[in-house]
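As you look at this complex, bear in mind that one protein chain is not there, while each of the others sits in place.
Just so it is clear, A and B label the chains in written order, and each chain counts residues from 1 on its own.
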Amino acid sequence: MIGSFLASTWLFWLLLSVGGLLFWRSRSSQYFGFVLNRYLLALLTLLLVSAIVFSLMEVLPGDCAEKYIAYKNTQGETITQADIDAERVRMGLDKPLVHRWASWITDLTLRGDLGFSCAKRQSVNVALGNRFWMSFAFCIGGLVFAYLIAVPFGIFSAFMINKPWTDRNPQHSSAKRLLNTVWLFVQKAIDLKLRIISYLGLALPNFLLALSIILIYVFAGESTPTGLFSDQWRDQPWFNESGFQYGKLDDFIAHIWLPIFVIGWSATALQLQTVRALVVDETNKLYVDAAKARGVSGVALWAGYPVRHSINPLFNSVGFDFQRVYNDLPIVAVVIGLTDSASLLIEALAMTNDQELAAAILFLVALVVISMNFVTDIVLAAIDPRVRRSVLG
Amino acid sequence: MIDQENLLQINDLNVSFNTDEGSVQAVEKLCMSIKPAEIVGLVGESGSGKSVTAKAIMRMTARNAVVAKQSQLLLQHQEQSIDIMRLRGDGLKLVRGGVVSMIFQEPMASFAPAITVGDQIVQCIQIHLGYSREEARAEGIRLFDRVGINEPEKRFDQYVYELSGGMRQRAMIAMALSSKPKLLIADEPTTALDVTIQAQVLELLLELREQTGMAMLFITHDLGVISKVADKVMVMQKGRVVESGSVKQVLYSPQHQYTKRLLDALPHLSDLPYAPERQSPIVKVEDVTISYPQSGAGRNKQSFQAVKSISLALPKGQIIGLVGESGSGKTSLGKAILGAASISEGQINYCGLNGDSSIVSNIVFGAKAKKVPRKALAKVAQMVFQDPHSSLNPRMTVRDIIAEPLEAMKLTRSRAETDQRVIDIAKRCQIDVTHLRRFPHAFSGGQRQRISIARALICQPQFIVADESVAALDVSTQAEILSLFKQLRDDLGLTILFISHDLSVIANLCDWVCVMRQGELVEQGSVRQIFLTPQQQYTQQLIAAIPLLDNHQKAIDTEQSEVELLSAAG
Partner (left out) sequence: MTTIMNLFGRAKSKNNTDESYYTAGQMALIKARFNRKLSGRIASWILITTLMLGLFASFFSPVDPTIKGADSDYRRGAPQMVYFWDENGFSLRPFTYTYTKEGAKIDLKALAGGGLAALDALTSSGALTSSNQNKYKVDQDKRRYLQFFVESWEYSFLDLTPIGIDFEWRTKLHLFGVEQGQVHLMGTDEDGKDVFSRTLHAIWITISIALVALVVKLFSSLIVGGVSGYFGGRIDAVLMAITEAVRVIPPIPVYLACAVALAQIDLTSVQRYFAIAVVIGLLDFATLGRRLRTHILTERNQDYVLAAQLSGASNWRVIWVHLIPSFTSYIIVDTLINFPYVILAETSLSFLGLGLTEPVNSLGVLLQKAQDPDIQQNMVWQFFPVVIFVVMVMAFVFVGDALRDAADPHSENK
């Protein structure tokens, strides 16, 4: 009895106990007070998101009853308007929006139940399965790719931004001036080229990029890296009698790089701009000059001072970066033929009008973004004295 | 070749900047030498080239700066003469922290915010002395102790924002000393500090010179400070040294016009005005308390009282000085008088306004009458701000800025009338009327402040609050603005509440002085009383901390002995 009650309300107790724990700790620590504050704020934002998403889905045509009846129709039954109305009442669709939203959000907070998809005729949780995690992995992969490129190049670009094209220092001999000028020119040219490449990722729409890559494969006569696996490996299990299937892993990697590369490249431009601006900001601060004046030089100076101080704010926005990357994923998924949650989302929105599924996916994305923001907020407050000072006073 | 006696020798230093308008000469034909354990003062206003000189010694000039080929900067190190301009790579560490080290004007901005103060010092010691981490840490803590930071171990592991202003500057000094330099360059080390802390820091620097035999290049705009610390002094103006010699020569028998002007800006305690006639008050501050809600986390929100129940009467037609260190609540009080800060208790009473049909004769507002009669007040009371950069809207022409009150309240009938009044007031404030079409960015600090004053005066107010209005200006510009204030008082009968932390300015300008500390009024009296015979202990400390030339010090002593004689006779 109690066991089944707990089993059907587990998520609620989990959320409540985290809150309680934070509240208890916050009585003795200002930091945990801040964490509790953020936690409650995150829950509130989630509530708002669910309301927005839920009401947005109302604009999609059709409702559950119509879909159910349409399904019945295919089974050869004749249906009247009265049947549809009766079905609506049975499903509770005649109730006002707020009422339906409340019941949806209650199921969600009590046991993580995302609802029932009428178009797919199965629970949303089942329909999604591992597909959301798959998209999550793509996005994280894309983000890591973008960071790996944007952070070093952004830092490099920041140091180039105010360098002159020529060296005119009279203290240098003319040979040295020429040498320096050539060196400066090379650096500036590299900087410009890097920026053009990274902006190209932004200027080329994702679908075109993915298409062009596929086209190259087509012209080269190779099999295209669409989907997640090639036909050969698709139905093979990861493990069989001869142990782990490395062939499948190879095949997987040969396919997975394409979506990651495509969405990663387009995220690079924005990241590069951000890193560049952050590092430039820090470089102009007096403490960098002061460190230079006490003999700190070279890598120790740049890495230890401006770069170190600009990295933390960069990770501040990791949640929104995730959102931006996920934003691009659906179209890429359509072009490449992925079967993750992003392509489900497109299918649900543009083809089957599956409100419940679409709402659930959007909500999950928002959940990931909000959790990431929450984590970066509290981690930064713990490790960065500047943040600590501004949030804790 | 360097003279054996000298630690640093500069021959014919020329620095220019490549700007969009062409090359601008920042330092011209500068020659200088510093002997071991000698303190050389380098005096000049902003843009005179003194900081550029310091940066040239450390080879840290800005990217667009060009040091001319013939310039020679020589440093004596281990019996050898080193040409600073020839240093490269690791050799640069000699002038950057090794033999030469530097303390900056703003300690808050000179420490990296996300690294503990201690770690930055440890890094510096490790670079120059090659100590292990533990040794460096022990040395750093020892230095902290030595520069007078209490609880050195605890402070060592704190971040810069956790230290107080004076402590930050001490930490900065500890940092500069950590590499055992032979020459310390101090760039305005006391300018950002309150007067009492300023005195302590100067004392510390002198003490360190005694103990370590370190030479110092002391850069400042304040001749009072120089007279306290320096052996030799060089006065710079527009990139050139206009006068140099021993402190005695330069400060007591100045030859150059410019040096004389700088000296005039010091407080002249010998000829302070006697108490003026007591005038009826124009504004009365009645039991005013101002409290701000403090941003604290969650439940334990507290309010902070910036001004604690102050009563004050401001006499008509006089310049009243309001003195206090930062955080004493003087600005809050000034704003409250103009209705720009909300008053939680008490009231402001404009009781002595000169009657004119267009002016309400009596304006009262405060905790009870919350609504400030903004328009009526704007006609009689105005403000001149501290920062001439942020107080003028950068998107408006000077004419529009000055005309703002007239246009906002529609006080004139036609545009021509507005223009005429703008021109009249601009002439009075000595603004070139041909410049009225320009935007504020075209003006220097002093000219901007004149614009700010003109705006305050355009609707002929009777009362003006000037909040640190000369703090951002150079000494000689300060003098011009101060004399403008005096002239306005005499010509227009203006009452001016002059808020400042700078006692020299107060001494040279005001008739009546009020001293504030931590939101409370400590003492008030005529300028002569306050400066020569302060009654309260806090005021005495403040006055004692003013860096004065010795002959001015004598004036105080005479006055005090006179008072003592009088009181003995009485």
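We adopt the following convention: a contact is a pair of C-beta atoms (placed from the backbone, for glycine too) under 8 Å apart; a residue touches a chain by one contact, two chains touch by 3 or more.
Keep in mind the model is a prediction, meaning the values are calculated, not measured.
The chain that is not drawn here is touched, among residues A:S230, A:S297 or A:N327, by A:N327.
Contact with the chain that does not appear here is found for just one residue of B:G366, B:P405, B:G445 or B:P534, B:P405.
Screening B:H77, B:R146 or B:H435 against the full complex identifies B:H435 as the residue touching the chain left out. Within the complete assembly, A:V49 is the residue of A:V49, A:A70 or A:L184 that touches the hidden chain.
Even with one chain removed from view, chain B keeps its contact list with that chain: residues 20-25, 28, 237-240, 338, 340, 374-375, 377-379, 382-383, 385-387, 390-395, 397, 404-405, 408-409, 435, 437-439, 441-442, 452, 455, 459.
Touching residues on chain A toward the chain that is not drawn are 44-45, 48-49, 52-53, 56-57, 59-61, 161-162, 192, 195-196, 199-200, 202-205, 207-208, 211, 215, 218, 269, 273, 284, 319-320, 323-324, 326-328, 330-331, 334-335, 345-346, 349-350, 353, 358, 361-362, 365-366, 369-370, 373.
Here is the rule we use: only the chains that are shown with their structure count from here on.
On the chain B side of its complex with chain A, the touching residues are 18, 58, 60, 63, 66-69, 85, 90, 92-93, 96-98, 101-102, 104, 106, 109-115, 120, 123-124, 127-128, 159, 161, 175-176, 179, 295-298. Within the complex formed with chain B, the residues of chain A that make contact are 26, 30, 33-34, 37, 162-164, 168-171, 285-287, 289-297, 300, 304-305, 308-309, 312, 384-386, 389, 391-393.
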